[in-house]
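With one protein chain removed, the remaining protein chains of the complex are shown where they sit.
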Amino acid sequence: MGGRYLGRKLLQAFGTIIMIVVLNFLLFRLVPGSPDRILLRNPNLSPATIAATRQRWGLDKPLIPDQLVAYLESTASGDLGYSLKFRGQPVVDVLADRIWPTLILFGLGEAIAIVVGLTLGAYTGWRRGGPVDYVGNGLSLVLYAMPYFIIGMILLMVFATALGWFPTSGMFRIGASYGSWTDQLLDFLGHLALPLTTVAIGLIGQYSILMRSSVIDTLAEDYITTARAKGLTEDRILRAHALPNAMLPAVTLVAINLGYLIAGAITVEVVFNWPGLGTLTVDALTARDYPVLQAIFLLLSVAVVLANMVADLVYGLLDPRVRS
Amino acid sequence: MSAPAIQPDDLGRARLRLRLEAIRGFAGRFTRRPDGLLGLAILTVFVVLAVAPDLFVGPLETATTGSGGVLDPPSAAHLLGTDEIGRDILNLTIHGTRISMVIGLLATVVTVLLGSVIGIVAGFVGGWLDTVLMRITDFFLVLPTFVLALILAPIILELVGTDAELFGIRLTLLVIVIVIGVTSWASTARIIRSQALSVKERAFVDRARVIGSGSGHIMLHHILPNVLNLIVANTVLIFGGAILTETTLSFIGLGDPFQPSWGQILNAAQTAGAPGLGAWWYMAPPAVSIVLVVLAFTLVGSALDDVLNPKLRVRR
Partner (left out) sequence: MTDLHAPGEGAPGAGSPAASSTASSGASGATGAGAGTRVATRRQWPLPKGADPDAPLLVVKDLRTYFTLGDQQLRAVDGVSFTLNDGEALGIAGESGCGKTTTALSLVRLLPANAQVTGGEIKLFGVDIAHKSGAGLRRYRWREISIVFQGAMNALNPVRRVNEQIAEPVEVRLGLGRAAALRRAGELLELVGIPPKRGRAYPHELSGGMRQRAMIAMALACDPAVIIGDEPTTALDVMVQAQILELLERLRRELGLSLILITHDLSVIAETCDRVMVMYAGKVAEEGPVEVIFRTPRHPYTQKLLAAFPNIHADRRTLEVIPGSPPDLRTPPPGCRFHPRCSFAMEVCSREVPPEVTFADGVRVACHLHPPSAAGS
């Protein structure tokens, strides 16, 4: 793949990230005097202390460029400020604990959904009609209309509360001590099962619908007729000609979806009380812990931008037409 | 001049006749789509409920007027059971219809207005304005708008204050409307812009220019009518999406407990521990309503899209 294409995508991503950081900075200065408000929450501070604190935080300097530059510098060096809720803990630490539960839940969920959803969609697109097609289609339509957390609530009620097969919340049993790491792993998997299923179900619906219509569209193309005229078996036509083309919109969808996945991420974590970035966001929201919110926004935005860039690169690998 | 001159009335009447024919043709094609009709039927039911909820269940129950016990399952007295402060769930859900639909409607108006204006202007004017607007649009497309909404909401709430009212409507509702509008306009803008671009290329626009029409006039009287089809189909789908977004935002706690939308009811349910307690009657009504309404919008939207924007596909 051309180095130019790669370089262009990297540059775009970088530019967008800079814009996000600046936006982040502006947003929180938008609220009139917001850092001041934080200070003013404590009624016992004397005006002199307030003034001194303002000066220490650089709030008495002009917004642009001084504060902006200072913000950019500290962000680049990994200093994202201190949490308000968690009494002075560096934001970076607060976030660090919560990243990997979210990564596991959504990374796995996305991976499962991609494999199952695309395969299901390809199968139903290839063999149109029949009960699997109609049922699958209807189900996917309904799932699309359902916010993820509702799926989660249903699963929780049925499988955790009613049937008792899975725990109802958290990532590990509270206060548990484990005999061996396999015990811990099993406990973790038990807690992971329902939220993972929720995420996977929601995504599978979307991916299979898209893949199905993409395969149907692809099968109507002329080069499929050529492949048939060549006397190739149906299996080979599907594998070598139809799927490589039908996958292209799927890659685009996966990339676009990442932005929307975040909404689902936050709400699903709330339903299952999964200790990840999602529940952290809601807690920070309730407590108006702006530094944490800012950092989460930055993290998620950068993640989405990078993921989009990766998707673009993958698309470039698969479709030679965009590389020129 | 012996040829009969065309009177302004004739033109007006001809235009009217053409419009009526177009509407009748459209209605004919739309009624042939069972999915569109089903969606329309569902929406009608909900709109009726939204317009006059008091007619069906009386005034909205509050903490003080709660009529039942705590988390009672459905019974003859309370068809859908009660919540954790004794309010009748049926009552809450039907009132929630109005709130959810109103928020959805207003948010859709903001989104479509913003997106269409930017799309038409960018597509028609072109040049550096187009480039600038599209860079901004693309930025908003890449941004995880949900997170942006999350952050904007408390900021605006702080600006506005939690008790402000405007004509009896609590401003906290409008916050969600604005937030959804500001974060959702980008895809509409993109779609409308490409349509405006292709309309711009058509001959009648050049003709309009030649006879001296100004840009504003052209945009309003020539571009807009031809983009309207797309806007209408897009609006319906955006409405569904707005309801989903509002639901999610409320579920997280950005809603207003005094004007409970469906998402807000679900938030209360979650906070009260309903899933863990097996209080399915608390969650099912708002959940089912959300799914039905969004499904209905999707069905109507795609039926409209097919009818208004037929795609010509040439196959051998």
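Letters are used for the chains, namely A and B, taken in the order the chains are written, and counting of residues starts over at 1 for each.
To be clear about the criterion, a contact is a pair of C-beta atoms (placed from the backbone, for glycine too) under 8 Å apart; a residue touches a chain by one contact, two chains touch by 3 or more.
Note that this is a predicted model, so its numbers are computed, not measured.
Residue A:Thr225 is the one among A:Thr49, A:Ser74 or A:Thr225 that touches the chain missing from this view.
Checked against the full complex, the candidates A:Asp187, A:Asp283 or A:Asp319 give a single residue touching the omitted chain, namely A:Asp319.
Residues of subunit A in contact with the chain left out of this view: 221-223, 225-233, 236, 240-241, 244-245, 318-321, 324.
The rule is simple: only the chains that are shown with their structure count from here on.
Per-chain Cα centroids separate subunit A from subunit B by 25 Å.
For subunit B in complex with subunit A, the residues that touch the partner chain are 139, 142-148, 150-152, 154-155, 158-159, 240, 244-245, 247-248, 251-254, 266, 269-270, 275-278, 280, 283, 287, 290-292, 294-295, 298, 313, 315-316. By the touch criterion given at the top, residues 16, 19-20, 27-28, 30-32, 34, 37, 141-142, 144-147, 149-150, 153-154, 156-157, 160-162, 168-169, 220, 222, 225, 258-260, 262-263, 266-267, 270-271, 281-282, 285-286, 288, 293-294, 296-297, 300-301, 304-305, 308 of subunit A touch subunit B in their complex.
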